[in-house]
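In this view, the complex is presented without one of its protein chains, the others remaining in place.
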Amino acid sequence: MYAYDSYDRTLVMERVEQFREQVTRRLAGQIGEEDFKPLRLMNGLYLQLHAYMLRIAIPYGTLNTAQLRKLAHIARRYDRGYGHFTTRQNIQFNWIKLSDAPDILAELAEVEMHAIQTSGNCIRNVTADHFAGVAADEIEDPRIWCEIIRQWSTFHPEFSFLPRKFKIAVTGAPHDRAAVKVHDIGLRMHRNAAGDTGFEVIVGGGQGRTPIVGVTIRDFLPKQHLLSYLEAILRVYNLLGRRDNLYKSRIKILVAAVGAGKFAEMVEAQWADLKDGELTLPAAEVARIEAAFAPPAYEPADPFPPEVIAKRAQSKDFARWMRSNVAAHRQPGYAIVTLSLKPAGGTPGDATAGQMEAIADLADAHSLGEIRVSHVQNLVLPHVKRSDLPQLWEALQALDLATPNIGLIGDIIACPGLDYCSLANARSIPLAQQLSARFADPERQQRIGELAIKISGCINACGHHHVGHIGILGVDKKGEEFYQVTLGGSADENASLGDIVGPAFAADRVVDAVEQVVETYLGIRQDSERFIDTYRRVGIAPFKEKLYATH
Amino acid sequence: MADQMVTANRLTDGAVVFLAADGSWVERLAAGQPVPEGEAAAAQLKRAEAATRNEVVAPYLIDVGPGADGGITALRYRERIRAGGPSVPWLADSGAEAS
Partner (left out) sequence: MPLIKHGRIAADPFQPVADGAALPGEGPILIGLARWQEERGLIEPRNTAIGVRLKPAEAVDQLVGDLDRLALVVLEFPKFNDGRAFSQARLLRQRYGYKGEIRATGRVLRDQLLFMHRSGFDAYEVGVEITPEILAAAIASFSVVYQPAADGRSTANDLRHRLPASQPSPGERDLPRGSCKCAQ
């Protein structure tokens, strides 16, 4: 993974000092909250329902073990012993003191971490496929380009006061695990007819109040033009994005208003002067970053280790875990292991300091010191020898990180919701807990198959409910929590937005409603059709009928 | 006429606080000063705004009333969560900090 050089380090240290000075002024009353708020937001510090929340950037979801241990230390020393991994591959701590924040940022800087631009109307953390660099289907590691974009976007003098936040995601594989089609800019790496790798540029996707699937404005952008083209898009947005209405200020509104074709023309017009100019990266720099992401020197490893074969035969639980939580690796003899942060009845995406430290130890022992964070709020060990799988599984079970539910109904995304977030209308976590408890039986989960439930506590959709196979949006109806169900959303390369199935369900009815949706699906699926495929084949009617049939 | 109370977050640590009768900021809603809505509440809020220089952030008024157990409570569910903490416990950390 990328390691800072002296320039990166200096920048982050100087930022820590700048923030320390800003906090000192604020605590002394020399600046008011109105002026301080944008400054603390640009360092990821929110004022939430109970306290300050700090969102720490985990660039493209990649961590080394020193970093994960530091996060554990911060959880213990400055928070309440746990952290929450988010749908943008970041981590959040919920109980931070403003007076501690400069020290926390200084400690993070020691391990090449920061909270820069994790909030505010600027370019946010660039997210990527959490299997980047190791997925069997990958064309090229997207993180090279994520790092290049990260540097270009950090303290960008022109784009730090955009109309609204700006989110970029990159995938390097045909199967999109980064949800690029619902980002402000999505980049999909692919090969052209000549065999060169370049980017499909998708803009104007997003969720929230007005969910939209992004449109392609350029089919193939050669790599050397990436930054100049992004600069052109951002400049059009900065100048023309709406600033009069908070709910209409994302780039998706601008693209929809002018139309994709016209928007593409405006970008090309800006790009004409930028193309091949000073934003073309020197080849030496691209090579330097590519080298940072070169595959590790894998030891030769047996693709069919006898201990795995034996364990699979001997333990149904192990076999089940391998089916759902272990993915194919591009290196023979290796595997990608997902650590489920979704135990039945648990809070999706939360991990204790103790778990983080234990995961760091396991990563050192079994994953070449590297961990990934997935936008589905799980962690990943990306370089595991297949022969290590039985031992690793035992260790993960003891830590409650081996629930065999990845991609299954128990693998629920939930935003923090009204329990933590000052924007929320309803709670998400208790619903996620009830759902995962209802569907806890691992046999049943595997029988149901691939099914993504995504829960948001408000219209801002941080739980990505619009792209859930089953999406759930918490609403406030006369002071009571109600839950609106959508069906048929999808975040991958066949992105789609869910359809509202009918009137919202009361809190004590919604778990049953989800169960009815599942039963309906099981009753009509053909062969081993996934839920999403059945839905696309039969439409909403059978589900609507089952849910709202009068008794 | 309903009662209200001023609440805010403490600047230094973000803790939820309530304005007490003596003008101090307390962490328990039960120790905060209820005021009748309208002029009295508005005056209370104005008092609070003086403290925003370097004591508290974002003061606002919440509706309060008698709770099920006889004590005073926030009427809106969101404010009860804010006053009382998340409705679900978080994972308990095990193990001492490794040196």
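For clarity, chains are labelled A and B in written order, and residue numbers in each chain start from 1.
By definition in this document, a residue touches a chain if its C-beta (ideal position, glycine included) is under 8 Å from a C-beta of that chain, and two chains touch if they have at least 3 such contacts.
Here the structure is a predicted model, which is why all the values come from computation and not from measurement.
Every shown chain that the unseen chain touches in the whole complex is listed here: A.
The omitted chain makes contact with just one of the residues A:Tyr60, A:Trp95, A:Trp145 or A:Phe159: A:Phe159. Although one chain is not drawn, the whole complex shows that of A:Asp5, A:Asp508 or A:Asp527 it is A:Asp5 that touches it.
Touch with the chain that is not drawn comes from one residue among A:Arg77, A:His175, A:His190 or A:Arg235, which is A:Arg235. On the side of subunit A, the interface with the absent chain consists of residues 5, 7-8, 10-11, 14-15, 18, 22, 35, 38-39, 121, 151-152, 154-162, 235, 238-239, 243, 273, 278-279, 281-282, 284-285, 288, using the contact rule stated above.
Throughout what follows, only the chains that are shown with their structure count from here on.
Averaging C-alpha coordinates per chain places the centre of subunit A 33 Å away from that of subunit B.
By the touch criterion given at the top, residues 9, 11-16, 52-54, 57-58, 76-78, 81-82, 85-88, 90-95, 97-98 of subunit B touch subunit A in their complex.
Of all residues in subunit A, only 26-29, 32-33, 47-52, 69, 73, 75-77, 80-82, 95-99, 346-347, 350-355, 357, 418-420, 424, 427, 429-430, 433, 479, 481 touch subunit B in the complex they form.
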